[in-house]
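Of the protein chains in this complex, one is absent; all others appear in place.
As written, the chain order gives the labels A, B and C, with residue 1 at the start of each chain.
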């Protein structure tokens, strides 16, 4: 039996880490397949990922319907998660992000290319998916089950799928594995863009990509990185800033004035 | 009846947020049309935006004359705000900034282009305005009513106007809407410049731009982003650093020596 | 009579500000002509500028000889300051820096060009100076009076001189004026490099450069910026980090072990 309380804390921390490392900002989200119920997943209520706590997590079935009425706004793009969990039984965690590092690739349709060993966690040549091809003019948000299913098909057996003019979806065999792939594929994308401005990239031979991609499972690298990223989140105040006296006074004043207005 | 105290706090916070997100530095400003008196607007006294508090706000008429003698230095470029509020009854908030992200576009006369869904908040093809065309050699500050009116005409019905060799003016339907447009148009400008160095941009089709531009009103994105940005300001100390004992001693010493000199 | 205590505090803060704004790192320095003795100047002992306090300042004559034996290591490049004060009676403050923003210009011999109004504080076309031309192979440090005098000649009546493969020397009519020129010329250099990668720069007409260059004296901009930068230094701990218990223990332990070794 999994310690679900600890698993939920880890997922909340994962959201903070991916934001704190600059891959997510106000938008994007990391989810986890329920460790004891593979036909469910956990995802935060609609909230900036850096601020997500274990209490914010909602349980969904794979059709992305909440098991209980959450009573709070939900992410409109949760079908990305549900449809990928349906299509990929090996995937235990999904992240959707709009990392600045990927934007030049996404805007120009340039292929992702591992340029150093850790960049291999993004895979050899992750596919592109253009929502317009199948669905015409949209606001580019992936909100319909059919849109999510189409994205999951494009992902296939890869670790990432690049969404034209939008963002990226990344998957992993665990929450930590997914976080590692998010951070180091974003680092690689940044380096790749700079390298392409400088000259011709000498790419990793396929054999190297394959061997490098197993680094996280074969070495102590994953736990080393996790400890480091968690410390960085803790240093920065853990996503939740210390309540200053001034801010507390502000909030208290704001609440009072709201109450006063309601009474009127 | 609007809670004007809360509205003023929100405008002060807006100034801090836009600075904290790297769009403003020592210069630039965010204003708000007075919620109860559409022929007035609120703008800080001459102060770096990150430091603006509700107490710093001055009430202006649309000719940018203060309603009361403020007794403190004022921004010389306030006509940007007054003239835009005159010309655009739908606009409830205005920001003028010199974001680093826009500088390469402004220096080379390169058109702004939405390259991902959130970049649509800047509009399809915001116009350029060159102060030199109508006014010849100036210090580029928009200080005369005629200069402000000319800028407002160039803005037309757009959400942004790009000011050659100077900066940007952004408008919104509310303070939060204006802040959102500032932040995500600046992110888009940054990505666009990087993408143009890499290859040819596959632009958003007009239909997508139009639909994406409504994301902020149609989803929970705006309040999610606002909570996140406000937390980031609070984490950083809210624009006002904690007074350290050393700084307090310094200030106290400085005051004493000033008093002493005055007595001489 | 000037309040020399306050003037010294301002110079110390100037060093912290220019470092905190990313123009200086472990190296570089800001000096001030002595307000009451124009044939002297004040410059810190050999110390990273962010850490400089009023107590670190040493008084020099214009031949860069300390008025009293300082009993501490001094900057080897202080002749930059002394020789410029000799050659330029209007200059009240000098900064020498190796700002990252200027490095691409210095490495390629590309002219500085104001690309937005605030960039005008660097002047229209600041000259280059190559130490190798007159002095052959050196370690590029400006340590001999003749080297300093040659640099001052190259500066002429400009506000900046670009030192090939090394850095920049900036001058101002006051400490604050010099700091302002350092920060905004560095911002402009950064934007210029990005703009040149994007397209052809539409430069400021000479008339605009001239008018814009007077912004700092003709508006409230200088004091607004100074308040902002001082607050940012204060937020970051004022150059001097809070002594944590752990660090205090470390220092105390280190002192003890040093004493113990000396006794041996």
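Following the convention adopted for this analysis, a residue touches a chain if its C-beta (ideal position, glycine included) is under 8 Å from a C-beta of that chain, and two chains touch if they have at least 3 such contacts.
In this text, all values refer to a predicted model and were calculated from it rather than measured experimentally.
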Displayed chains contacting the withheld chain: A, C
Touch criterion as defined above, residue of C:125, C:144 or C:165 at the omitted chain: C:165
Missing-chain contacts mapped onto subunit C: 25-27, 46-48, 50-51, 73, 76, 98, 100, 103-110, 132, 136-141, 164-167, 193, 196-197, 236-237, 239-244, 246-247, 250, 254, 257, 261
For subunit A, residues in touch with the removed chain: 3, 5-6, 9, 115-118, 187, 190-192, 194-195, 197-202, 204-205, 207-208, 210-212, 214-215, 218-221, 224-225, 227-229, 231-232, 234-235, 237-238, 240, 242
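The working rule: only the chains that are shown with their structure count from here on.
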Inter-chain centre distance, subunit A versus subunit C - centres from mean C-alpha coordinates, in Å: 43
Residues of subunit C whose C-beta touches two or more other chains: 197
